[in-house]
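Pasting a structure below so you can have a look.
Of the protein chains in this complex, one is absent; all others appear in place.
When the chains are written out, they are named A, B and C in that same order, and each has its own residue count from 1.
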Amino acid sequence: MKTIKLIPTLGRRFALSAALAVTISGTTFQTKAADEQFFPLQSYRVGPYAAGGTGFFGGFIDYLNLINIRDGGVNGVKLTWAEGETQYEVERGVEVYERLKNHPGIAAWNPLSVGIAYAMIDRITQDKTPLITINHGRTDSTDGRVFPYVFPLLLNPYSETSAIINYIGTKLGGLDQLKGKKLVVLYHGSPYGKETIPIYELLAQKYGFTVQQIEVPHPGNEQESQWLTIRRAKPEYVVLRGWGVMNPVAIKTAQKVGFPADHIVGNVWSNSEEDVTPAGEAAKGYVAITTQASGAQYPVLQEIVKTVYGAGKGNLEDKNRIGSVYHNLGIVNGILNVEAVRTAQEKFGHRTLTGDEVRWGFEHLKLDPARVEALGAKDLFHSINVTWDNHEGDGYVTFQRWDGKKWNVVSDWIAPDWALLRPIIEKSATAYATEHNIQLRTAAEAERVDTKPYVANK
Amino acid sequence: MPDFDPLFFAEVLVGGLLAGVMYSLVAIGFVLIYKTSRVLNFAQGSMVLLAALTFVSLLERGVPFWASLLLALAAMVLLGLAIERTVLRPLVNKPPITLFMATLGLSYVIEGVAQLVWGTQVHGLDLGIDDKPFEVGGILISKFDLVAAGIAAAMVALLTGFFRYTRIGLAFRAAADDQFAAFAVGLRLTRIWATAWVAAGVVALVAGLLWGARLGVQFSLSFVVLKALPVLVLGGFDSIIGAIVGGLIIGAGEKLSEVYIGPFFGGGIESWFAYVIALVFLLVRPAGLFGQQLVESA
Amino acid sequence: MSNLTAKSTPVSIVDRSTNKEVNRPIPVPSPTLRLESITLSFGGVKAVADFELTVDTGEIRAIIGPNGAGKSSLLNVISGFYRPQRGHVWIDGRKFAQVPTQQLARLGVARTFQNLALFKGLSVLENVVIGWAAVRHANFVEQIVGLGRARREREDALARAGEIIDFLDLNAVPDRLAGALPYGLQKRVELARALVARPKILLLDEPMAGMTVTEKQEMTRFVRAARDEFGTTVILIEHDIGIVMGLSDRVAVLDHGRKIADGSPAEVQANQAVIDAYLGVAHDDAPEEVYA
Partner (left out) sequence: MNASASRFPRWLSPVALLAVAYGVLPLVGSSYLFEAILTPFLALSLAAVGLNLLTGYAGQVSLGSAAFMAVGAFAAYNFNLRVHGLPLLASLVLAGLVATALGVVFGLPSLRLRGFYLAVSTLAAQFFVEWALTKFSWFSNNNPSGVIDAPSLRIFGFSFDSSIGRYLFALTIVVVLTGLAQRLVDTQTGHNFIAVRDNELAAKVIGVPVLRTKLLAFAISSFIIGVAGALWAFAYLRTVEPAGFNLDRSFQIVFIIIIGGLASIRGAFFGAALLAVFPLILSRVGSYLLGDRFDSGVLDMSQRLVLGSLIIFFLIAEPDGLVALWDRLKRRLLPMPNNP
C-alpha cells in the first residue's frame, strides 16, 4: 500500500477549510469611512499584458498619492484605493468587482480592459457607480442617453480612427490627397481589434481611398504571411491596431519584408515604449497616436517625482519608466477622476460622495487648456469637455515618433471629426437600447442624482 | 483569388520554409525528451521562456554576452537535472498520459519561477544579426531567417552526430528503442533521461534566443509551443528529421494557406490550419511521417 | 451484487467428479475453422510460412511448437490483428482475407490473451458481463432509464454471468476489482469472460502459463468441461506438453513458421521430426519475432 504521509495532507486540509471560512463570510466592511473617497482597482501586473497594467495603475496610484500628500486629499477628503489582480481575465475582474462593490464611498471603476469593462456595464448601471474606460471600451457608450454610467473618456475607438485618417491625410498633403490611395489596417484577432472595421470602411468610402483589413490571429507572435500580403498590396500606409506581443513582431516583420517603419501608424494601444523596445532598430521612425504625450518634463510629473517618489511611495518599481506612455496615461486618468470628484464636491459638499454624485461630476467635467495648465499638465494632454450625452468629452490627440530611444511629439493637437462620428454612434447606441429595452435619458433626468450612500444588494 | 504571381508565390514559400525552421527549433526540444523517455514535454515552451529571460536579464545587468550565455546554459542544465530528479523519476512507470499531464503542471511552475525571479517586464534582445532583407532573384529573403536556418542545421548535424557516434548517444538510442531492455542491459536510465532533459534545455536556450530576438523576450514567448505541436504531430514525436521536415511542411503550408486560402475565410486561419495540415497527414500515417510505427498487438 | 443463484436453464451440468465425457457432441463433417496456406511476415522476417490447418466442431485442437515458432501470430491472424500476406481464414464456411476483429463476437469466436487483457477498472462480475456486451440492443438512453428492454437485457446478462461464475468457481470474488486478484484467478476470469457469450470457437493463448500444478489441472478441467458443456470448439496454444497431450483431440506442431506434424497426440509424440524440433537439433535459428 502506498504509504501516504497523512499528517501534512491533514494539516493542509485544515488550513484549507479555515481559510475557506474566511472567504465564505465575505468581506463586510464595518469601519465607518471617515470622509474617504475609494477607488477599487482591477489591476493586472502579470501575464502577457503586464507592461500596460503596471504602467497605467502605477501612474494612477502615483497621482492619487500626490493629491493626498500635497493637498491632503480633495478638499480634505482623503483618497483611498485597493488593488485586486485580474491577469486581464474577465472572470477575475468580475470576482474583484464582487469583492469590492460593497466598500463604502466608491468613486469610480477603472478596469483598463475591454473584456472586463463589457462584463461590468449592467452591474455598475444597477449600482449607479461610474465605469471609466479611458481610450477604449464600447464606442457607442459615448452616447450618455443610453449608457448613463459608462465614460470612454478622451477617445473612443471611432474618434481614434478618424484622427489617424486625418493625420495620414495631412502627411499626404491634405485630406483630398487620400483619394485613390491604398491603406492597410492590421488588427489583433479579438473583439478589441475588430471594433473599428466598420468605421474604416465608412471613411474609405467618404474619402475615396481603398482599405484592406488584415487579421493577426492571437497572440500574433508570427506574422510572416500577413506582411507578405502587405508587401504585395504595396499600401501607402499601414495602420497597426495591435495589442501586446503583436506590436513588436509587426514592426520587426515589416523590416523583414522591407516595409518602411515611418509608414506605419500605431493606434492608441500600440504606442508605448514596451511596444517598440523589443523591436530594437526596426522601430526607428515608427509613429503612433496618443492622447497623452510621453516624457517626465511636465510640472505634474516633476511634482510626483519630488513628493511621491521622494517620500518613497512611488508605485513604479523601475524608476526609468516614469514618464513612459502607460505611466502618463495612468496619471492623466488620475487627473480626470480627481477633477470629476472635485467638480461634484462643489455641488454636493466636501464629503465622501456617492457613485451617482461622482457620475454627475464626470458629466460636468470641463478642463479647458488653461485649467489643464493650472494642473501642471500643459502639453501632457490637451483638454476635455464631458457633457451628460457626450461621455467621451472630445479629447484631442497628437502623434509621436520613436527615435530608437524615446518618443518625440511630431504633430500639434488634432481633433477627430466628431460631427461625422456622432450620428453613427447614436445609431449603434439606440440599437443597443432597443435590444435591452432602455429608454433614452433626457437632460433633466441626468440632473437627478441619488445622494444616499448606496449598498449593493446583500 | 488574387492573380497568381510566381515570384510572390516563391517569396511566400521561402518565407514559410524559413519560418518553419524556427518551429523546428522548438520541436527538436520535444523530440529529444520523447525519444528517450516517451514523455511529451509540454513544458518545453516555458523552458524557452526561462532560458531567454535568464539570458536577457543577465545581459541587462551588465553581464557580458558570452558570460550570460554560459550562465543561462548552466541554469538550463541545472533545471534539466532538477526536473528529471523531482518530476520524472517518481513517475517513471506511470502511463505516458500521466507524464504528459505532469509536464503541463511543470510548465505552470517554470512560468511562475521565471516571472517571480526575473519580473514581468518586456525585454528587447539584439543578437547582432540585423534583419534587413536582401534581394535574391527578385525574392526578398531575411538575413535573420537564414542565420536561424544555419544554426538549426548546425544543431541537427550536432545532434545526429551525437546520437550516431558517441557512446552516450548510443545509450540514448537504446533507451529510445526499448527502455526495459536498456535497463536490463545495465544502462543507467536516470542518467540518460537527465542528459536528455539537459540537451532539451540547451535547445530551448537556442530557440529562446532566436525567437526572443524576433518577438522580444516576454511572457508570450511560451506560446511558441503551440506552433511546434503540429510540427511534431506531422513529423512524428520521436524523430529529429521528422521535426525538421515537419517544420518545413507546416511553415510553408501555413503561410501559403494564409495568403491564398485565407481570404476566403476572412483571414487569420493560421492558428488552426496548421493542425488541419498535420491531421491530414496523420490520418494517413497515425504515428507521423517518420514516427516509429507501433505494431498493434494485445 | 450478492451471489446469484443460477437460473435453472436446461443445461446439464457436467459431473466434474467423474471427469467422464458424458455427452460429447459428434464432430460435424464441415470444419468450423480452416487456415488456408497462411503466410505472414513482418518486414522480411517470415513468421508463418504456408500454414494449413482444419479444426472440426467440438474438437480441442492444439498447436504446439518451440518458443517463437509463430503460434501466437496464428491466433492474432485468426483474431484479425494481422493481415496475412497470402492465404485465407475460413470461419463457418465464410472466407476472410483479414478477419474483421470487431465482428469476431458475432462470428462466435472468443479468445483469451497471453498476458491477461482484463479491464482493471471493472469488477470481476462486470468483466464477465461485458463479455456478453455484443448482443446488446438497448441504447444508452434506455439503459439510463433502466426499464423495459434495457432491464431485461441487464438481468439476462447478469444471469448468464452468474452461471459462468458458478461454472468456474469465481463466486468468492464477483465484486472485487479484476486488477486486484491473484494471477491464477485473473486467468480464470478471462476464461469466464470469453465463455459467457457461448462462443462457437474459443482461442486459448497459453492459458496455463505461469500457473501452479493444481491451477493447471483445474484449468484443464474447465476447458474440457466448456467443450463438453457448450460444444465449444477449442484452439489451444500451450507449452506444457503433458497438458496438451492429455487434453487435445488433434495436435499440430509448428517449427519456424512451418507445420512439421499434425495428428492425434499419440502420432505426434512418436513423430521424429517433432522430437528433433523439441530437442533442438542444431539448425540455423531464424531471429525470432516475439509478439505476445
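In this section, contacts are C-beta pairs under 8 Å (C-beta built on N, C-alpha and C of every residue); 3 or more make two chains touch, one makes a residue touch a chain.
Small disclaimer: the values here were computed from a predicted structure and weren't measured.
Although it is not drawn, the missing chain touches A, B, C when the whole complex is taken into account. Only one of C:T32, C:S123 or C:S248 touches the chain withheld from this view, namely C:S123.
Check C:R176, C:R198 or C:R221 against the missing chain and you find that the one touching it is C:R176. Checked against the hidden chain, the listed residues A:S190, A:Q213 or A:T398 yield one contact partner: A:S190. When the full complex is taken into account, the listed residue touching the unshown chain is C:A110, out of C:V89, C:A110, C:A226 or C:I260. For chain C, the list of residues touching the undisplayed chain reads 79, 81, 101-102, 104-106, 110-111, 113, 117-123, 126, 129-131, 133-136, 140, 143-144, 146, 150, 153-154, 157, 175-177, 193-194, 197. Residues of chain A in contact with the chain left out of this view: 2, 4, 6, 9-10, 13, 16, 19-20, 22-28, 43-46, 50, 53-54, 83-85, 87, 89-92, 94-95, 98-99, 102, 114-115, 118-119, 121-122, 138-139, 189-192, 194-198, 215, 217-218, 436, 456-458. Touching residues on chain B toward the chain that is not drawn are 40, 86-87, 90-91, 94, 96-98, 100-102, 104-113, 115-116, 120, 226, 229-230, 232-233, 237, 265-266, 268-269, 271-272, 275-276, 278-279, 282-283, 286-288, 296-298.
Rule of thumb we're sticking to: only the chains that are shown with their structure count from here on.
The central chain of the assembly on a C-alpha centroid basis is B. Distance from chain B peaks, on a Cα-centroid basis, for C. Chain A and chain B have Cα centroids lying 37 Å from one another. One finds 73 Å separating the Cα centroids of chain A and chain C.
In terms of their C-alpha centroids, the spacing between chain B and chain C amounts to 48 Å. The set of chain B residues touching two or more other chains is empty. Shared interface positions of chain A, defined as residues touching 2 or more other chains, are absent. Residues of chain B that touch chain A in their complex: 2, 5, 8, 11-12, 15-16, 19, 22, 115, 119-126, 130-133, 140, 142, 144-145, 211, 214-221, 223-224, 227, 254-255, 258-259, 262, 266-271. Chain A meets chain B in the complex at residues 45-48, 50-51, 54, 189, 214-219, 221-222, 224-226, 228-229, 231-232, 244-245, 248-249, 252, 255-258, 274, 277-282, 317-318.
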